[in-house]
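Quick one: the structure is below, questions incoming.
With one protein chain held back, the other chains of the complex are shown just where they sit.
Let's look at chain A:
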Amino acid sequence: MQLVTTLRRITKTALVSLWRNRWLSLAATLVMVLTLFTVSFFVCLMIMVNSTTSMLRSKVDISVYFNDSVSNDQIFKIENTLLARSDVKSVTYVSKEKALEIWKSQNSDNTQLRDIISTDYNPLPRSLEIKTEQTEDLDAVNTFLSSKDYKPLIKEISYRKNKDLVDRLIKITNFIKYVGWTLSILFVVISVLIIYNTIRLTIYARCEEIDIMKLVGAGDWYVQGPFILEGVAYGVAAAIFSSLILYLTAHYSLPAAGNYLGIVNIDAIVAGISFWTIILSQLIVGVVLGTVCSVWAVKKHLK
């Protein structure tokens, strides 16, 4: 019963002093909003970059287009040879009919273009789509196919065309990943220091209060309790604000960014991010930060 009364009194004191020191409270909360927002923004960016990279990687393949003079048997032979390689993940044969289907679906909105090719007149070549275990293995496969033995059979290897583009994209995403992680860690360290100092200052501004409370005979909990609760409140408020800002940022900037970068499937990239997980982790991080910093700061004055 006594515990309930004490807790109620501490809570009341905390709420009252949050309101009476509202500018100080606002400042501390804003610093925390900045931290939580920056860190979660980078984390989201990382997740997006990761899924973009893996998407790009899965998209990178080699398509070998065969001359019409080549027999199906020859193509299957090559398919088997490729499958036997340890670095090849899968090989898909695309027949003339399949190629036509793909053509039609790709040009469904342009009937003129679509109808140029039909079952009767089908110049589309047969092809093998080769995927490898690692993006880097594509080079080896490419070299293998470019050898003299196959040259007369092959009309074109698509890899040469988009290799440079893919290489560059992967380099860029890797760069973003390293920079992102470094910046995230740096921001976390800086933010923790700033939050700690902000809370320390808000408490320092009230150290006279702490001394008086002690002189009147208040136990450690009576002195410490309200300050810790205030720290928790900063954390909760900051998590809510930061989540809101993050949501709005994502809501308004993602479609535009998707358009700009020409990524059609922006939803797939964002799919790896759960909004509730973000809110929850922000709440946890905010509350822990607020509590730990308050405890540290008050402890100094209680000695």
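Criterion: a contact is a pair of C-beta atoms (placed from the backbone, for glycine too) under 8 Å apart; a residue touches a chain by one contact, two chains touch by 3 or more; residues count from 1.
Methods note: contacts and distances are computed from a predicted model.
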Q: Out of "Cell division ATP-binding protein FtsE", "BCCT transporter", "MoxR-like ATPase" or "RNA polymerase subunit sigma-24", flag the one the UniProt entry gives for the chain missing from this complex.
A: "Cell division ATP-binding protein FtsE"
Q | Chain not shown: contacting residue from A:Leu124, A:Leu201 or A:Ala218 | A | A:Ala218
Q: For the chain that's not shown, point to the residue among A:Asp139, A:Glu156 or A:Glu209 touching it.
A: A:Glu209
(Q) Even though one chain is hidden, which residues of chain A still touch it in the full complex? (A) 2, 5-6, 9, 17, 20-21, 206, 208-209, 211-220, 222
